[in-house]
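Missing here: one protein chain of the complex. Every other protein chain is in place.
The first chain written gets the first letter, and so on, giving A and B; residue counts start at 1 in each chain.
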Amino acid sequence: MAQINVKVNGRAVSKQVEDRTLLVEFLRETLGLTGTHVGCDTGQCGACVVHLDGRAVKSCTMIAAQASGSEITTIEGLAKGDELHPMQAAFHRHHALQCGFCTPGMIMTAVDLLRRIPHPDEATIRANLDGNLCRCTGYHNIVKAIAAVAESGAGV
Amino acid sequence: MAHDGIGARLPRKEDRRFITGAGNYTDDIVVRNAAHAEFVRSPHAHARILRIDVSAALRAPGVIGVLTGAELADDKVGGLICGWMIHSKDGSPMRAAPYAPLARDVVRYVGNPVAIVVAETKNEARDAAELVEVEYEELASVVDPAAAQAPGAPQIHAEAPGNTIYQWALGDKGAVDRAFAGAAHRVEVDLINNRLVPNAIEPRAATAIYDRAEGRFTLYTTSQNPHVTRLVLSAFVGLAPEHKLRVVAPDVGGGFWSKIFIYPEETVCLWAARRLGVPVKWAADRRESFLADAHGRDHVTHAEMAFDASHKIVGLRVKTIANLGAYMSTFSSSVPTYLYATLLSGQYDIPAIYAEVDAVYTNTTPVDAYRGAGRPEATYVVERLMDIAARRLRIDAAEIRRKNFIRSFPHQTPVIMNYDTGDYEASLNAALSAARYAEFPARRAEARSRGKLRGIGLSCYIEACGLAPSQAVGSLGGGVGLWESAEVRVNPVGTIEVLTGSHSHGQGHETTFAQLVAERFGVPTDQVSIIHGDTDKVQFGMGTYGSRSAAVGMSAVNKALERVEAKARRIAAHLMEAAESDVELKGGEFVVAGTDKKIAFANVALAAYTAHNLPPGTEPGLKEGAFYDPVNFTFPAGTYVCEVEVDPKTGAVEIVQFTAADDFGTIVNPMIVEGQVHGGLAQGIGQALLEGCRYDRDSGQLVTATFMDYAMPRARDLVSFNVSTTATPCKTNPLGIKGCGEAGAIGSPAAVINAIANAIGVERIEMPATAQRVWETCRAAQAAVAAQ
Partner (left out) sequence: MYQTTYVRASSLAEAANLLRDNPDAKLISGGQTLVPTLRQRLARASHLVDIVHLAELRGLTLEGDRVVIGATTTHAELAASDLVRQRIPGLAHLAGLIGDPPVRHLGTIGGSIANNDPAADYPAAVLALNAAVHTSRRTIGADDFFTGLFETALDPGEIVVRVSFPIPRRSAYEKFHQSASRFALVGVFVAVLADGSIRVAVTGAGPCVFRATSIESALARSFTAEAAESAAISADGLNSDIHGSAEFRAHLVPVLAARAVAQAR
């Protein structure tokens, strides 16, 4: 068994799990944080993206033990209480989600993008979504929502 | 009128839970003591099962049970069904073979489930599944639909000689033959409509619970139509009578038809939950989605079109072989027949059409409907032919279409459909203007200076939505009626709950259905709840697919709302001591015309429940239900214009502009409609450029079984779309709605391929137009030019 000591959404967590437990399994099954999703087995879809020490990573492509000692933010930890993160608000306002399944990973990737590149052009936004698949929106409104947050300067 | 009524660009009510990670998808549901299932699947495309030994798996840590087809048969669990009877042109019924949820004697595709392993954890179930020993005797396999019909092809089911399920035909062969004989021009094309994997981002999942005390099942599942699932599991599979089976489809992460069908895995989980006495949870991984979700398309077609001397179409002849895979999935038989050949008239006045369709079994995953379902295939045939004809006859691609448009309505086509209304010229003009079609030659010249080949392609599509008039469906072989139900419950405080048999898995019903209520009663949408997806809550429903929710589902809601309004008006008139005919509903209040007398809708609701002062003979309460059965299909139509740049040195294709002008009739929420179009376009462009499901011809192995090999459209593969609408409201439903869910996927593949063909200056290029294919086509075109 592996001892996992992490801070998740600001809360210190200490749990023992099988060594083979993926980070996403730890989040979903051990901690009940089911906002992070699993959409593939090969690391392409990005439905599982969370922030690990401030950087976007795919939680299905890490075992939980690798993350021990780190701080993790999941989609559940992005809003400040009832106040949505500007990216969440923009996804809502611009209809950047339909079925919602890719949305948590997409939002976490988008927040990470604007932290790295505060004012991306459309091509840069699209290139930075290489690791996130959406089957519903054709990305049109996702790109619009991210661009709107960038424009407002409220990204970080 | 309320600002959030029909036509408002209202952000969605359902968004908050999804953007905060609070969605409730099937795999998120926690059930006490749930065990986990893993399926043992065939590694072979075609093999006889000689022996299954589960003893080692049973001894593995955490294992609760391992079940095979033998136990399934012992428990008399029935097979899965195809719910649409097709008759061959000789009058014989389709040759449907049994479809057992767990294969017992023979496996017929890679991934065919053979056993279920249930263990305490997911990893233990997977560990143990590897210990199930299945001894196979491999048989020859066939994956290609045309090869499956060839003499000497491996025989997949004894019930279907030559692997042919049906040989169906539609239209007047004699009339078409005569039209061709007298035609001035003829064009023809051979094409393949490539096989696709739906790939909703949420994989299929199920949690099955059996309550021994009540003898009642609950199935949480990724379904677009929980009531139909319950119906099939009750009436055909025979697991439980309907009142002993609750099916819940909670938040569902995309469907695109793939979550309509009744599959082996969910069925087996339900049965195993009772047999093993433990709740059973299953979630497909992506590889299983590739192997086990019904695939789409997979047609091989030869088509010919005949024109008179003035370039008017005089006849269309189509022969298609449709691959239905190893077993007939729930609606598979209807897709290449009544959802396909009936749309072959397109937007054009074609006097004679004849289509023949053979459906065949192959050693591949079952094929069924996928976004558009038959209509993309029909559009692709017609719009490729129109483009080739324009090229051969040396007239503009827009002009040949304009010349042949249907211009008076209603219009009866030679292939069943009766179009109620439309204005194809309006959408063509809108699209050409938005796409700056006239200035294209300058853009082409500029691109050439950069070494790029720029091309433009049109597609004028039509589709039939609003599935469907039940009587018509029944007369064509459908096993169900395709009406929809609704119930409107007004609470005493005036808040409203709408129960609908439609199911939302991305379409935004919680918002748009509420807009319908807001429009009528002036109630803010946040005081309206839309309840769906649970057979214990909603009486019945046919679910969401075929762009039917707005045209059919909302029409049912509208009918129930009318009944609520009628009763509320009667009560309001009574309370205001006015004649009912003088009472009008305005902005959420009943007013007596010509007076200042008024009463708020909420107060009428309260009066209905206090029942202190109701008109004589009026029952208390304010709740009405309705079933709505459409009287005709609806016919959304539009023009798409795709502009591409081809790099002749690498074969890379870049979509540089995509313009859509659609006619969906009345639009409830333009923002949501645009979103539906965007998503459909992405899938259609994906089909044209990227997506192609491939089997190895020799081994029958699925070669594209992960996202590493099956190319899904990414953000960088697409552009921001230029979408707009024109409107001719549908004449056959009360709201004038046509439906918008599939148009993008239906119209776009032909536009993309026509654009690439235009760029390179060739007639033909197959989908998906991969870099290699495009490069080879460019090279061949250059060689042909050089040879001249």
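Keep this in mind: contacts are C-beta pairs under 8 Å (C-beta built on N, C-alpha and C of every residue); 3 or more make two chains touch, one makes a residue touch a chain.
It should be emphasised that the depicted structure is a prediction, and the values quoted were computed from it without experimental measurement.
Checked against the full complex, the one of A:9, A:103 or A:128 touching the unshown chain is A:128. Checked against the full complex, the candidates A:61, A:74 or A:98 give a single residue touching the omitted chain, namely A:61. The missing chain, though absent from the display, is touched by one residue of A:49, A:134 or A:149; that residue is A:49. In the complete complex, the residue from B:147, B:183, B:711 or B:781 that touches the missing chain is B:711. Subunit B residues in contact with the hidden partner, per the touch definition given at the top, are 123, 126-127, 130, 287, 649-652, 690, 694, 703-704, 707-712, 717, 770-772, 775-776.
Mapped onto subunit A, the interface with the missing chain covers residues 2, 18-20, 22, 41-44, 46, 49, 52, 55-58, 60-63, 65-66, 68, 109, 112-113, 116, 128-132.
Keep this in mind: only the chains that are shown with their structure count from here on.
In terms of their C-alpha centroids, the spacing between subunit A and subunit B amounts to 29 Å.
Partner subunit B is touched in their complex by these residues of subunit A: 18, 20, 28, 32-42, 44-45, 47, 74-76, 78-79, 84, 88, 91-93, 95, 97-104, 107, 122-123, 125-127, 129-130, 132-144.
Taken in their complex, subunit B has these residues touching subunit A: 11-12, 14-23, 25, 27-28, 30, 123, 199-203, 251-256, 283, 285-287, 505-508, 671-672, 674-675, 678-683, 706-708, 712-716, 718, 720-721, 744.
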